[in-house]
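All protein chains but one are shown at their positions in the complex.
The letters A, B, C, D and E name the chains in turn, as written, and every chain counts its residues from 1.
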Amino acid sequence: MRVFDSNWMQIAAYLQHDDRVVLPVGSTEQHGYLSLGTDALLAERVSVEAAEPLGVPVLPVLPFGMAPYFTEYPGSMSLRISTYIEVMRDLLDCLASQGFRRIAVVNGHGGNAPVAGLIREWINRPREHRVQVVFHSWYNAPKTAEAAARFDEDQYHGSWLENFAWTRVAGAEIPTGSAPVLPRSVANNATAQEMRALSPDGSLGGAYQRSDEDMQIVWDAGVAEVRELLEKGWLDQ
Amino acid sequence: MRVFDSNWMQIAAYLQHDDRVVLPVGSTEQHGYLSLGTDALLAERVSVEAAEPLGVPVLPVLPFGMAPYFTEYPGSMSLRISTYIEVMRDLLDCLASQGFRRIAVVNGHGGNAPVAGLIREWINRPREHRVQVVFHSWYNAPKTAEAAARFDEDQYHGSWLENFAWTRVAGAEIPTGSAPVLPRSVANNATAQEMRALSPDGSLGGAYQRSDEDMQIVWDAGVAEVRELLEKGWLDQ
Amino acid sequence: MRVFDSNWMQIAAYLQHDDRVVLPVGSTEQHGYLSLGTDALLAERVSVEAAEPLGVPVLPVLPFGMAPYFTEYPGSMSLRISTYIEVMRDLLDCLASQGFRRIAVVNGHGGNAPVAGLIREWINRPREHRVQVVFHSWYNAPKTAEAAARFDEDQYHGSWLENFAWTRVAGAEIPTGSAPVLPRSVANNATAQEMRALSPDGSLGGAYQRSDEDMQIVWDAGVAEVRELLEKGWLDQ
Amino acid sequence: MRVFDSNWMQIAAYLQHDDRVVLPVGSTEQHGYLSLGTDALLAERVSVEAAEPLGVPVLPVLPFGMAPYFTEYPGSMSLRISTYIEVMRDLLDCLASQGFRRIAVVNGHGGNAPVAGLIREWINRPREHRVQVVFHSWYNAPKTAEAAARFDEDQYHGSWLENFAWTRVAGAEIPTGSAPVLPRSVANNATAQEMRALSPDGSLGGAYQRSDEDMQIVWDAGVAEVRELLEKGWLDQ
Amino acid sequence: MRVFDSNWMQIAAYLQHDDRVVLPVGSTEQHGYLSLGTDALLAERVSVEAAEPLGVPVLPVLPFGMAPYFTEYPGSMSLRISTYIEVMRDLLDCLASQGFRRIAVVNGHGGNAPVAGLIREWINRPREHRVQVVFHSWYNAPKTAEAAARFDEDQYHGSWLENFAWTRVAGAEIPTGSAPVLPRSVANNATAQEMRALSPDGSLGGAYQRSDEDMQIVWDAGVAEVRELLEKGWLDQ
Partner (left out) sequence: MRVFDSNWMQIAAYLQHDDRVVLPVGSTEQHGYLSLGTDALLAERVSVEAAEPLGVPVLPVLPFGMAPYFTEYPGSMSLRISTYIEVMRDLLDCLASQGFRRIAVVNGHGGNAPVAGLIREWINRPREHRVQVVFHSWYNAPKTAEAAARFDEDQYHGSWLENFAWTRVAGAEIPTGSAPVLPRSVANNATAQEMRALSPDGSLGGAYQRSDEDMQIVWDAGVAEVRELLEKGWLDQ
């Protein structure tokens, strides 16, 4: 249930019998030949598909994240960490004030991981009710990562692992081969300018594509793992 | 051209011959019987339709805005003003660093208006290139407001003026009559709790709906006015 | 009753029987041939005259506001919006903690308008008592604006509408004609440097002066409208 | 030369031949039987009198300072330190951008002293021109303090030392005796609630008044010392 | 070379021929029977031993980190993430301004990991010189983790892996058995109050101690890995 496909009365009715909600967070940043919205599109879609049979509402994806190392590729946006943690704080505060007690932040972008620090701080602020917040990076959660690794261990930014029918864009022909793998020690420490020089097309390594059948297997694993989180990923209370 | 329907190379190519971009900003908040995403959906859609024939890229809508007076209606989100201005600053900084020189912030929510103060400050920060930023609240820009007023002067939050085929939600029957008009002096000064008591269904007044033909006339005016802004709304330099 | 003409015991005595207070906010910025303090002087004076017969205390004017577009004219000061909202928050917090429950922020400067966003947020923060805060830009409130418009529709920054005996300065001869009108679409989007080039003397348009009789009529309307606000501008509770 | 008695052209003309300016900072807080504006009124007045023969412009006093320990006395305002340093930063930035190179912050309130830390930081930020900023608490500068000590060593908050013709308020009869002296170790560590209990009338100790002749001697010392600062208080460059 | 065992002239001399520096960061937080300073002591010590033969200076450890989940155990301190990132920014800025170009942040506490987000942002801020900053959590770097895993896979907070001669405290007898292992999904999502209830002695699981011989092997691996980082962990330029 997308929040944008609901009115407030429907959300109010839902809160009479459940207290879970999903906040997908993504990024607007270069993904090589793929959509600049890849991380946002996938985080929202995996959330919606996972939550649908459970009837759990899914907020619109926060489309902007932290990607300071990609800002030399036009169209890439990046929030400062000081900004991002305040956005997250505000959204969590709103949800908590309305009666949501189990919040799943489904993340589609590695650079957003530090916000987990804010979440750990947030759950410890004094408030009337205990509110659980789990931070779940869907694309490298254990079962999804395992499903992908069975196909190919090389699955870096902009590679086949992000290449779904719904992240491709019109007018872009995707190469058939592989991009050279940029070592993580380099990728983690490069500036935006260095990154653009190191990766002329924005792909950090690995094959550019796989068959739709393979991709569906990975996707199904991702959806299933988010759904399992929504069903069983909470502390007993 | 939605940025999410593009990859970075396409944006880079665009920047070779143009320097305009649209950033739609909305809100996730109660709109009576209509979608909680009304302000976001309309801001993004009016931007995309206006920009399409011009080839100007449109960023994904920032779906969260400032609506502290609606947070008692479940599903409504609100960023603090201190947060919101930093989000805007970061996005403008990214765009400026990539060569965009004329940025249209197309706004769909009245509560976001104070960010215009940040924009006036931002354009005055020292930077290498002059970057123009116009803040345009599409729904009450002169020509759009005039088109709407010809039908009905009463057009408050949640009323017919926001009731488009693309802001209605499944499972919600919209009343045929009118909601009593909440005086602006009350609406502007009420707290979230008072607001919910004053407006049990969230509509602040006026008829709930008009014919699709009428709505199309208003919509066309809105699209045309945003397009005119993109074409002629810039200072000569 | 100016707070600066009172000691704390007198304010404490007042709070035994009333809970209203006025906080005037202005700006220190160029006003063409007129005083750099025009907006501050007028906001404080209109507040004091309006409040006097009611016995409502008036704080000293906050003399610095948001005017980033005027900082190229020496003597103009500007606070960042991030600073200004914290100043306002602190002052409101102090007043609320002391028992004031109806606070009128009487504003004399257009650039300060975004602080209304903070006020709407502030009244929604949880606190023990409901505190009302109205934001009133005295110079363009309906009745005052109407009184002025009857004389002349052109009444821009630095024009006759701000030219009172108490905003003129020694040693400055004021022209008798009119300044060319700078279109709002230009004034709203110009940088400080552009503004100074566009308006060599700082007046944004219209006649430089009118007779003292005319000015008194406008002034009386402003005082009356602030007084009416203090008497009737509050929500019933 | 008060900035509020000038227009921008006069300040621009001044900057052709001088680069000094005075920013008085005060506080709005209880001073026993005296005006709630005592610290602000004195800081501004001592600045104006000192600067007058030199032709140095004096900004309007910043009327709000840091006085968290007095907020239980109605009418007392207090900015948080995080707010206050940003206000100071903004004002200094504006002055520096306009060509002022020697800025005297003339302070009338002990609680504002921590802003000196911001000033030391500010002068070290990289900028094109060296800008000097001196922070001068006029009331306890060496010569003024010595002039006062010759009369009476006990000169605490709200006592005779702040009792000038221009800090008394109508309707308040000032006692003739002395208030008991609150030890500094207590005054410095008391909360606002404790402070109000410890000092029922707000005076922290010493005689309530002295003759106008004595007061004039102290005042003259204060004015002379600020003037000396404006003339000789700068580093050679 | 500890910075605290040096004067500034010695650091200045060092900068004539090298540009590396180590900033150890730790935490003051409960470690079961072990010192509240465990993470800080180890981060500083491993840095000093690793840097010693290279002559690279080591700053004093930042003893306070982010540990909101442990604050119910007395003596545990926690900085908010918004604070911590500003501390890191300031320290990096100082180092960069003095000519350090390769900065190793050697971290001893898992909760500090989000600061890596600030570091990625910081290296992308415009500055005159490229400054590399590597963030290295010494205790779970690949080779150190492998050395530890050879002994025992269970090595949670407060267990044998942190139990060195230099983290034990006088007067505390350490149990010989094992603490029950708290699942990571629980530990990552528990509040401070829940954490204290879940782990009565503060150990999150595994054996409390191993022989000094075993510990030395782990320690040597940690020192060697930090030294390798200082020698080879930089991007070529």
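Points to keep in mind about this one:
Definition applied: contacts are C-beta pairs under 8 Å (C-beta built on N, C-alpha and C of every residue); 3 or more make two chains touch, one makes a residue touch a chain.
Bear in mind that the values here come from a model prediction, so they are computed numbers and not experimental data.
Listed by label, the shown chains that the missing chain touches in the whole complex are D, E. Only one of the listed residues, E:D5, E:E146, E:D212 or E:E231, touches the absent chain: E:D5.
Touch with the chain that is not drawn comes from one residue among D:V115, D:V169, D:M215 or D:L230, which is D:V115. Interface note for the absent chain: among E:L54, E:M77, E:V181 or E:L235, the touching residue is E:M77.
Across the interface with the omitted chain, subunit D contributes residues 66, 68-69, 71, 78, 80-82, 85-86, 111, 113-118, 120-121, 123-124, 130, 132-134, 185-186, 188-192, 194, 233, 235. In the full complex, the hidden chain is touched by subunit E at residues 3-12, 14-15, 28, 30-37, 40-41, 57, 59-64, 71-80, 82-83, 86-87, 89-91, 94-95, 97-99, 169-172, 201-202.
Convention: only the chains that are shown with their structure count from here on.
Listed by label, the chains that touch subunit A and also subunit B number zero.
Because subunit A and subunit E carry the same sequence, their contact can be compared by residue number, and over half of the numbers here are used by both.
Of all chains, the one whose Cα centroid sits at the greatest distance from that of subunit E is C. If you average the CA atoms of subunit B and of subunit E, the two centres end up 47 Å from each other. Centre to centre, using the average C-alpha position, subunit A and subunit D are separated by 54 Å.
Contacts with at least two other chains are made by residues 71, 78, 80, 82, 86 of subunit A. Listed by chain label, the pairs that touch are A-B, A-E, B-C, C-D.
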